[in-house]
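Presented below is the structure to which this report refers.
With one protein chain removed, the remaining protein chains of the complex are shown where they sit.
Up next, chain A:
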Amino acid sequence: MFIVDCGWPADDDADDMYADIGKQQQQRRPNGKLLQNPRDVLGTINWARVDFILISNYEQMRLLPYITEYTEFSGPVYATEPTKVYGKCVLEEALYVAQGALRDDTAGSSTRMLAQRGLLYSSRDIVAAMEKITDVRHNEMISPVPFVQVYTRSSGYCIGAGNWTVEYKGHRTAFISTSTFVSCLHPQEWDISILREAQALVFCDAVDPAPSSVGSSEIGDEGAWQSAHVSQLLNQLCSTAISTLKQRGRVLLVGEPYGVTQDIVQLVSENIVALNLPQPQFVFVSPIAEHTLQYGNIMGEWLCESKHALLYLPEYPFSDKELRKKGHLHFVSSLADLATKNLPQGNWFVVVPPSDTETLNHFVRQWQQDAQRCSSADMASGTGMAKFSVLIHDDDTARAQRLVNRLSVGPEITYVPVARRFTFHSIEQCLAAAERAHHVLVPSHVYARLETKAGRYEFRMFEFSHLQATTVDLDTDRHLPLDIQSEMTRRVREGGKQHALVEGKLSLSAGRIRLECLDEDAAPGEPAAEAAKSKTEIGSRYNLATTGSANTPSLTQRDLARWTPEKLADELNGVGLKASVVSAAAGSRAVRVVVPGGSATIHLDNEWLVDCSSSSAHWTVMTSLRQVLKAA
């Protein structure tokens, strides 16, 4: 049993899904927003039985610290490296905002105190949870439990975001998390191969239009958003910002200091350079902005192709390094911090996360006052700081609307939702590419739209919804691919049989199942023992593998008698050893061989006696001796 994603965004659909492979069924169980306490939901899962957790992107891990720290879950958690570092920032920011005024140190406070504040975990739990995450790379095969392999492919949604595929008995189930086809943003592009390979597809996330907007006109609107290319949306935001800055105004961008915001800031600063305008002061009001922006510059390998190419020049993928060098970039952790810092005045481009309403309100109020105070003369001469604009790019319309209502600003606001997530249109597109799919799971709201078309597809479609267990019987009566040690089949074949009852050991290493003979247990961990299975095999391995048939025991006593110490010494010298004839005790003569790591004396009596001074020496002597004897 495993879980894909454990999100708990403030007022969004949380993604939380588990699939139980042991029973060959998959269930999805998103946490509904109606629930007051996430603990109740999490309580319905037997955490001790969850084997592992897969995280697809940094927005989908809000519940992770709670799960790893306060439940019986003890398995591994897998996420890509950017997901891990950004995830930590995202969680810390959320916690920071949630703590609000109670910003005193909560590390070390008990669970009950945290609970009283409505918090699930402390910052210390976040760190602890992050330490439990195993870094993976896209396309890296991992095997969290035997005979199950998982890997992730890029989803394009945000940096390091991926879609997980779980493979069991050659049956692949793909979990399409938040994804996007859009390719003009900074993250690595969407990897379509995930659709082509999978036998079962699960769409975990898709834009759910607000319940009120079921009317046909609304759907048309939505379609229009999708069709308007995202780069146009970005340009629209950017041009608003530029025109404000041109008039020496100020811009307030509402957005987290990661994701699309990075693209917008990049675009704005590039345009300013291109238009030869004075660079504004970029101010990020967030405790984590400095980290997230810096990480962007070292995660070059996770970025889109054009940014990836910059690495080889070498150039920084984002412009913030340049801005920082020129002193145009400032980070303040909060409003209070802003007051203490002395920042250069002038055109400001402020980035504030949407959750920090206090700061947002401050800026809006302050700038509105400025605008009122400003005389019309000033306006005319363009010296005043009158103009300002507020930009919002959140793709969740409902959330953005609430924010706008709270802010009480009028014409200054520009709302351009940069919609990147999959809509049901994109899911339709995906399904066209799903060549091998037998089963498809979609959220119920998508299912409602696609139901009519379901007959067209060759696979079965299922729906799922909040907290509802959906069972899909996978066609798993299959045979497992298996490697059998050749030794085993050889024995059966040699016995002239077509079939035989065999006993062996199944072992799983590097994601492959191998059936091995039991007698390998004899000396565990020693490759020597593995090699000791059959004499013929040994022969072919130890001889320089030119011919497999030359076995030493085929030599006879008569062969040995033909050798003299001189001849042996000569031959041994010929194969690169230092050998010399020495006289041993009792008048007989021997050959002394000096090899790195020791020496050996070969007494050529009726019975040859090879006396080696160390075990490393005997290997060398033995191989060479065999080579010499064989050649003769």
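Operating definition for what follows: contacts are C-beta pairs under 8 Å (C-beta built on N, C-alpha and C of every residue); 3 or more make two chains touch, one makes a residue touch a chain; residues count from 1.
The rule is short, and it goes like this: contacts and distances are computed from a predicted model.
S.K.: Can you pick, from "Elongator complex protein 5", "Translation initiation factor eIF2B subunit beta", "Metallo-hydrolase/oxidoreductase" or "DNA-directed RNA polymerase subunit", the UniProt name of the chain not shown?
M.R.: "Metallo-hydrolase/oxidoreductase"
S.K.: Of A:231, A:294 or A:401, which sits in contact with the chain we cannot see?
M.R.: Missing-chain contact among the listed residues: A:294.
S.K.: Return the single residue from A:163, A:359, A:414 or A:485 that touches the missing chain.
M.R.: If we include the chain that is not displayed, A:485 is the one touching it.
S.K.: Kindly note down the residues of chain A that lie in touch with the hidden chain.
M.R.: Counting over the whole complex, chain A touches the hidden chain at residues 81, 136-141, 145-147, 151, 169, 290-291, 294-295, 297-301, 308, 311-312, 314, 316, 476-489, 491-493, 495, 497-510, 513-515, 517-519, 522-523, 526-538, 540-542, 544-546, 548, 551-560, 576, 595-598, 606-620, 622-623, 625.
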